[in-house]
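Every protein chain of the complex appears in place save one, which is left out.
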Amino acid sequence: MKKVVTFGEIMGRLSPPGYGRIVQAQSLNLTFGGGEANVSAALAHLGIPAAHVTKFPDHEMGHAATSYFRKVGVDMQYVQYGGNRLGLYFTEFGAAMRPSKVVYDRADSSFAHLDPKEFNWKEILKDAQWFHWTGISPAISESAAQACKEAIKVANDLGITVSADVNYRKNLWQYGKSVQEVMPDLIAGCDIIVCGKGDAEDILNIVPDGSTKSGWESVCKQIMVKFPRIKKIINTKRGQISASQNTLSATSFNGKQVLKSETVEISQIVDRIGGGDAFMAGYIYGNLILKDEAQSLSFAVAASALKHTIEGDINLANLDEIETVMKGDLTGRLKR
Amino acid sequence: MKKVVTFGEIMGRLSPPGYGRIVQAQSLNLTFGGGEANVSAALAHLGIPAAHVTKFPDHEMGHAATSYFRKVGVDMQYVQYGGNRLGLYFTEFGAAMRPSKVVYDRADSSFAHLDPKEFNWKEILKDAQWFHWTGISPAISESAAQACKEAIKVANDLGITVSADVNYRKNLWQYGKSVQEVMPDLIAGCDIIVCGKGDAEDILNIVPDGSTKSGWESVCKQIMVKFPRIKKIINTKRGQISASQNTLSATSFNGKQVLKSETVEISQIVDRIGGGDAFMAGYIYGNLILKDEAQSLSFAVAASALKHTIEGDINLANLDEIETVMKGDLTGRLKR
Amino acid sequence: MKKVVTFGEIMGRLSPPGYGRIVQAQSLNLTFGGGEANVSAALAHLGIPAAHVTKFPDHEMGHAATSYFRKVGVDMQYVQYGGNRLGLYFTEFGAAMRPSKVVYDRADSSFAHLDPKEFNWKEILKDAQWFHWTGISPAISESAAQACKEAIKVANDLGITVSADVNYRKNLWQYGKSVQEVMPDLIAGCDIIVCGKGDAEDILNIVPDGSTKSGWESVCKQIMVKFPRIKKIINTKRGQISASQNTLSATSFNGKQVLKSETVEISQIVDRIGGGDAFMAGYIYGNLILKDEAQSLSFAVAASALKHTIEGDINLANLDEIETVMKGDLTGRLKR
Amino acid sequence: MKKVVTFGEIMGRLSPPGYGRIVQAQSLNLTFGGGEANVSAALAHLGIPAAHVTKFPDHEMGHAATSYFRKVGVDMQYVQYGGNRLGLYFTEFGAAMRPSKVVYDRADSSFAHLDPKEFNWKEILKDAQWFHWTGISPAISESAAQACKEAIKVANDLGITVSADVNYRKNLWQYGKSVQEVMPDLIAGCDIIVCGKGDAEDILNIVPDGSTKSGWESVCKQIMVKFPRIKKIINTKRGQISASQNTLSATSFNGKQVLKSETVEISQIVDRIGGGDAFMAGYIYGNLILKDEAQSLSFAVAASALKHTIEGDINLANLDEIETVMKGDLTGRLKR
Amino acid sequence: MKKVVTFGEIMGRLSPPGYGRIVQAQSLNLTFGGGEANVSAALAHLGIPAAHVTKFPDHEMGHAATSYFRKVGVDMQYVQYGGNRLGLYFTEFGAAMRPSKVVYDRADSSFAHLDPKEFNWKEILKDAQWFHWTGISPAISESAAQACKEAIKVANDLGITVSADVNYRKNLWQYGKSVQEVMPDLIAGCDIIVCGKGDAEDILNIVPDGSTKSGWESVCKQIMVKFPRIKKIINTKRGQISASQNTLSATSFNGKQVLKSETVEISQIVDRIGGGDAFMAGYIYGNLILKDEAQSLSFAVAASALKHTIEGDINLANLDEIETVMKGDLTGRLKR
Partner (left out) sequence: MKKVVTFGEIMGRLSPPGYGRIVQAQSLNLTFGGGEANVSAALAHLGIPAAHVTKFPDHEMGHAATSYFRKVGVDMQYVQYGGNRLGLYFTEFGAAMRPSKVVYDRADSSFAHLDPKEFNWKEILKDAQWFHWTGISPAISESAAQACKEAIKVANDLGITVSADVNYRKNLWQYGKSVQEVMPDLIAGCDIIVCGKGDAEDILNIVPDGSTKSGWESVCKQIMVKFPRIKKIINTKRGQISASQNTLSATSFNGKQVLKSETVEISQIVDRIGGGDAFMAGYIYGNLILKDEAQSLSFAVAASALKHTIEGDINLANLDEIETVMKGDLTGRLKR
């Protein structure tokens, strides 16, 4: 099977054990994650060949990040080494009405200072069938945006499916260009995007025009007019009951009709970080293996729900577990 | 008070901390457990003298298993040492819709290769009032089945109450004899058994005959006809809401009528392994101390429910805690 | 801002990790806490200058206790050192229907044997605006009661607000005097007290006289007649669903009318110890900063609820978290 | 084989992990130990039946202490339960020139307040061949001294060997009687004692009289004149190179000549607490099994040296390991 | 660069933290290792492409083992999955005169039951320049010996360098054939072997014939006559001062002369398991990169010495660290 390739920053994640606060901690658990690499990792865990492209500092923290993703089976041969630091983020886990909290320390990472010429996309993508990126990369630095652009260009040339989680994070765009200047060109090269109403307005200035009952459907239609390469737009919806309990569902629009998944209740959250990336990986898995949109959406929601019970950013839910949830069985019956 | 004696395999249990998966683990928590030894341990914790009979390898892992049960107060003087290995099992703990998972690595254990002549049952049972075994032992090997048979014989001769959890595990029966060849003889020596409808069919080929509304009652009646020594048949019922939440109830049949316990909700599961053994221990405690069937059943259900909040296979719930739950108080009010 | 001063014993707290029982533990987590010092600590965490007055043994355990409270920002310069031991308590954490359990080992502590002359209250309280004590101190020893009395006297002389959680613990009163002999004099010097119906009867022999619908209101009125300095009486109410789930609300009486807070559900309890102290700290914060009784009560309940999600005795909930809960938002939405 | 019986206090031991100081600790490792119980435990580990007699509070900490010694195989059936607290001590582990440190918190323990009548020594000692006590017990309280006295009396009546480590700890004797008032009567009932020159002077007022070159030999001779039951006096000598490195040797006097062991170097100390108790256990093992004084002394020194490499108070060195060191092999060659 | 390929069993390693004994452990650290895979791992860590070939059970423990070696960068694509269990071994770490101890639980592993036909050696070795195996594999089972034989055959056909650590472990040879029946054929296909005097006698029945001063040199000469493909024989020598301190040196014979390395003192051992495998990896690295026998030997000894300071079976010493030790600098000066 041809591989899936993802591109984006990987950060070290440092979090106190249990429900401790950082001011209480004498040790921090160390994992690594990134919105795009998490997709590769979840796919590799399910047996889909996947490679991630990024840049790390050539010291212990960069090597540890490489090892972490290599462990799950992600092909890390295209990683470049150089620059000074690995981006980091600190997380505290909440419970009941106390929210989890994330403090970023990612500025001036090796990734932010990458040189687009370091990546030979023709070589990297030559055995690929899918390329995935997110709106975080072009937000980080001009060179990261440039690398993204080049990758998409090569992917388009090679006829590889391109997907993106457009994911607008206001506080990231600091290097002088606005999201509206940069993103449309990149989105234009996509076949599938994850995009909500808010993202559409923030990034593309597109708002519901009243042509359909559902505002999101109307937004999707406008996007597809503007970006004719896009064939499917998907979106997830999280119901926030407490820091310990959420619900999850998703919708997909194929240009004609909106498909809705069932809503899955997550009755006890272990670690919600990476839930969206698990959804994306599940959706790509569905597109590659299941070939049925309703099934893909359902698989993606099940995968994302299960991610909330897994420690770390990466979805290590097994195929049989995802399939059980997909069938509506949430009983978590002991497996011997 | 005369002691309770149990016989069966004890395995080492290795599980990642928290909700971690085995592929993520850098350390595994080590406990020990076995469906019969857990009964002795729970009884010893409640102050009932209890001895467990088994076979361990004569190396660090066997010694650690002995120590583990000695710690709780189980008399381990009749344990035999020899053979090569301690059976092991690996467990991952699930949450919400993600199931807990058990991987067995128990083949060729010292117990499986025991020599029935190693156990002098007349000596072992001389101060006993109760002997308990389960359907797991005769499934493991011919010699284990033989040891079981001899123990039951001696117990019957000495007028000791014999109980069994008949517990059919299909994938265990590998040594050439079938469950239906081996078990009836053993069951014939029992006074009390735990047996559900499925077990009755699998082991004894007995199915509901329509004589009573409840299929289970009809099955029980047939069993009692066939095995006249049996005075009571009991069964538990688990309601599976999620990996984190279950309900529990039990029924007992004394040849005349079915008694039903209340249903107890377990709103937050810490560790469900050994829940059935805790039930059995609670039921034996009830028979020895409470002498009232409804009370015994209620005590057993309360004990089993509390086990789900205790780490490890052994029920370390205290007497006052069981009595509180038995009275229907599930509020878990802080005790100073 | 002038400081808040608290006075009372601090104990070492030793508890097994997770849901372990003490008989299972190979290590115990070590924190420190006391019903009065927890109030200072929670206030210091919110930026209110706070000093705690107590006595510790002059060895590693006393020094560790000082360090622990210094870490949160409590001014520990008035702590006296001497005597033999730090009071301790052991805690096991329950789940579902299994209660948490506290075993005290606090007799003969350095605090119990303090010499009232060691504390120069004029010096200690000279920059203070608030003095808080609880009914635990006068219960511990005659000298502790005496020190309390002297502190209240000086506070009254200096026009400092005095608050007390009257908190009757029957098993503490062992030194020969009864609660009814000792407490009234101390309560007479208070401006604000936390007092429930039970406390009023036990400590002051005051019971509802039928003059108002609410028994508690009638009790409050009688207290205020007897102790004219008291301007406000407050009380909290805990709904006990399980060891993992509680509800919380509070009432305040200002001599004229009873004010009731909303009821907050705590859907997943991490550590409930210190919940009452967090309430008191929140209420003092409200009195100092918010200056509105309804807001103060609401702030106090929110603070107390959040404490249940924090490990250790001290409320480390942040101001923005308390304010969010105060507004009725219990969703615990992730903060980036 | 007839059992060895020991009598004395068991304390909980709380120590920071690694080389941490108590002021740095967020958790303390919990073990249990006592100068006499450690002897029983080391013997049980070597397969010698051993029972320990003591008193514990009837709560979690007492039960945990019972479990701890039961785990190693010590018969704890004669333990009495009652009183308020378990004695504790806190330890920090030093390295290089930094000393390890012990802070005691043992006053007013259940053991100190035992009632001598609680122990039926005729019953306890009926199957025993050896009774061991130390100078710590009579130092703790009058009732503990009394219990000691009664045990020795019964042991003498039954012809059981009595040994004691006379072990004078000045700061323990607080209850009004002096060591010189109490100890001679108890020593008079001993067959074997551990006693150095300093102890002899402090406890018995016996100093070298110049009759032999070795002052200790002269002291021993005088002791044996005064206490004719004593047949052997032994002593250990520790060479203190650093907190991480010690040497160890021992001498024995049988009334006629002094026997010296080799000196064993301990090149890396893991935990030196209980080293003396391991020596005593080794010496008793030698007397029971090896029946040769030189061998017994050598076994005892080897056992004690190995204890310094074992975590916790109890010597868990295996028989083959002791025998290897006894033969002078300190290379610690890997065993497969 | 062409890859190095290794073949052999990988076991799970379970060991108590610190210097704990297994009977004391509540958790065991989990790593994975095997005498051949450790060579691949150390080479991969130094940047040499390396692939390991083995068989694992297709469950969590097998997947965890794959992940573990993938993390270090070993190519695990040729691993076969099937069979029932992963071989395990339990280790306790000694200190001073207390030896480390290994208890094996490796019988009936998936590797032992491999089918030689599962491995397509032409495919596996097509891009390789070196194949390494050890005497452990042919000792495990006939099928493992057969797989070894086939791999060597293909390697010889392809002109790939073949090395072996002949490593005779008496207690492993249980399947009916003797080492002397099986090994000569395999050794005949080797270019380089690690072989000591004892191994030569046990495996090949070759003893010193007095032709040279050094018995080992004479043995080597005889081996080379018998097995003309062998170009170099190497051997290591461990000086055993204590469990915490060793020395290390090595010799090499090229048919003409014996080359001796310096002796390196390891003054503080962290984990000595895998020291020999680290030597082998260092020697292969030397042969591939340094191309000078004296340098290779020196590099191998330095690598092996450093391994003793690394936790786990795999040598994670960095290139610059090895080079520093190789130059004789053992000061361990802090690197910033």
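Which chain is which? They are A, B, C, D and E, in the order written, and residues in each are numbered from 1.
Assume a residue touches a chain if its C-beta (ideal position, glycine included) is under 8 Å from a C-beta of that chain, and two chains touch if they have at least 3 such contacts.
Treat the numbers as computed from the prediction; the structure is a model and nothing was measured.
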item: Listed residues A:23, A:207 or A:225, member touching the removed chain; value: A:23
item: Residue numbers in chain E that touch the chain omitted from display; value: 264, 266-270, 305-306, 308-312, 316-317, 321, 324-325, 329-336
item: Touching residues on chain C - with respect to the absent chain; value: 67-68, 70-73
item: Touching residues on chain D - with respect to the absent chain; value: 18-21, 23-24, 94-102, 104, 240-245, 272
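We take it that only the chains that are shown with their structure count from here on.
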item: Joint neighbours of chain E and chain C, given as chain labels; value: A, B, D
item: Chain whose average C-alpha position is farthest from chain E's own; value: C
item: Centroid spacing, where centroids are CA-atom means, of chain A and chain E in whole angstrom; value: 41
item: Contacts with 2+ other chains: residues of chain C; value: 21, 23, 26, 101
